[in-house]
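Missing here is one protein chain; the remaining ones are kept as they sit in the complex.
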Amino acid sequence: MADRPANEAPYRLLDDVAFGDGVHVGPFTNLYGCQVGDGARIGPFVEIQRGASVGERCKISSHTFICEGGVVGDEVFIGHGVTFVNDTRPRATNDDGTLQGSGDWELIPTLVERRASIGSGAVILAGVRVGAGALVGAGAVVTRDVEPGDTVAGVPARVLARAADLRAPHSNG
Amino acid sequence: MADRPANEAPYRLLDDVAFGDGVHVGPFTNLYGCQVGDGARIGPFVEIQRGASVGERCKISSHTFICEGGVVGDEVFIGHGVTFVNDTRPRATNDDGTLQGSGDWELIPTLVERRASIGSGAVILAGVRVGAGALVGAGAVVTRDVEPGDTVAGVPARVLARAADLRAPHSNG
Partner (left out) sequence: MADRPANEAPYRLLDDVAFGDGVHVGPFTNLYGCQVGDGARIGPFVEIQRGASVGERCKISSHTFICEGGVVGDEVFIGHGVTFVNDTRPRATNDDGTLQGSGDWELIPTLVERRASIGSGAVILAGVRVGAGALVGAGAVVTRDVEPGDTVAGVPARVLARAADLRAPHSNG
C-alpha cells in the first residue's frame, strides 16, 4: 500500500487513505479514511467516505459518492453520478432537535461484488448486495439484492435478464 | 448571524452568505447570496444559489444543488445528489435566439418543510411543497406536493405510506 496515488492532480483532498499500487485519482476529489485497491481509477468530483473500500482495477467515474459502509469489489465499473446510501430512515436531527451524530442512526453496509457494473446516475440503497458480474442500468434505483450476472434497470430496479437464462439451454416445447 | 462558517475548509467559495452560529461547510462548495441557519451542515460539492435559504440544524449532503427559490425549513435532511428545480419550461434562449436572463422566465419557489427528509438522488420539481416530517425516497422525482408525514417514492413520486394511516386506529372488520 502507498499513502499517495501514482499520479498528480490539482484540487484533491486525500486524508488517511490507503492506496494500492498504480492508483489514479482525478482532480476535485475528496477521499478520506478509505481504501483503494491496486490500479483503480477515481474520477473528478468523487467523494469516498471513511470506512468505504474500493477494490483493485475498479473504475469510479465522475460525480460519484461512495458512503461509509460501501464495499466495492475488484474490477467493478461505477458510472458517473452514482450514489450509495447507508441508512433507511435518514433524519437530520433526533427527536429532541439535536443534530444526529454517528451513534444516532444505524449504518447499513452496501456491497457491489467483483466485476459488476453500475450505470451512471444509479442509486444503490442501504443493505443491497449487487452480485458478481451483474449490470445495473443507468438511472436505476436498486432497492433489493441483484443476483450475480443479472441485468436490472428502472425505478425501482427490476430484472431485465437473468444470468441463469443466458447460461441455460432453452427448450421451447 | 455571521459572515463565515464555524469551520475552515479548502476550496470553498462563499460570497454574500448569511451564516447562523456553528455552521459547518465542507470543501468544494459554492454558496452565494443565500442564508444558512444555526448549526446546519453543508457537504462537499454543494451549490446553494442566491435567494435560497436553509434552516437550522439541517444536513445538506454532498453533490446537492439548491436553486434560487429553494426554501428548506429547520432540521431537514437532504441526501446526496439532490436537485431542486425552479422552472417548468427551461430554455437556454428566447425566441429571438438571445440568451435568457433573469427577467425572461418565471421563478417558481420550492419548499421543504421542517423535519422532512429527502433521499439521495431525488429531484424536487418547481412549485412543490414537501410537508413537515415527510420522507422522499432515494431517486424519487417529486412532481406534486407531499403531505406532512407522508412517505413517497418513484418516478413520478407516489405515496407509499400516509401519515394519517399511521396515526389512525384501524378497524379491519
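By letter and in written order, the chains are A and B; residue numbering begins at 1 in each of them.
We adopt the following convention: a residue touches a chain if its C-beta (ideal position, glycine included) is under 8 Å from a C-beta of that chain, and two chains touch if they have at least 3 such contacts.
Model, not experiment: these values are computed from the prediction.
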Legend entry - Residue in contact with the excluded chain [from A:20, A:39, A:90 or A:149]: A:39
Inset, instruction - For the chain that's not shown, point to the residue among A:91, A:115 or A:129 touching it. - result: A:115
Inset, instruction - Touching the hidden chain in the full complex, which residues of chain A are there? Just list them. - result: 10-11, 26-28, 39, 41, 43-45, 57-59, 62-63, 75-77, 79-81, 115, 117, 119-121, 135, 137-139, 153-155
Inset, instruction - Provide the residue numbers of chain B that touch the chain removed from this figure. - result: 11, 13, 28, 30, 45, 47, 63, 65, 67, 81, 83, 85, 89-93, 97-100, 121, 123, 125, 141, 155-156
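Definition applied: only the chains that are shown with their structure count from here on.
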Inset, instruction - Provide the C-alpha centroid distance between chain A and chain B, rounded to the nearest whole angstrom. - result: 24
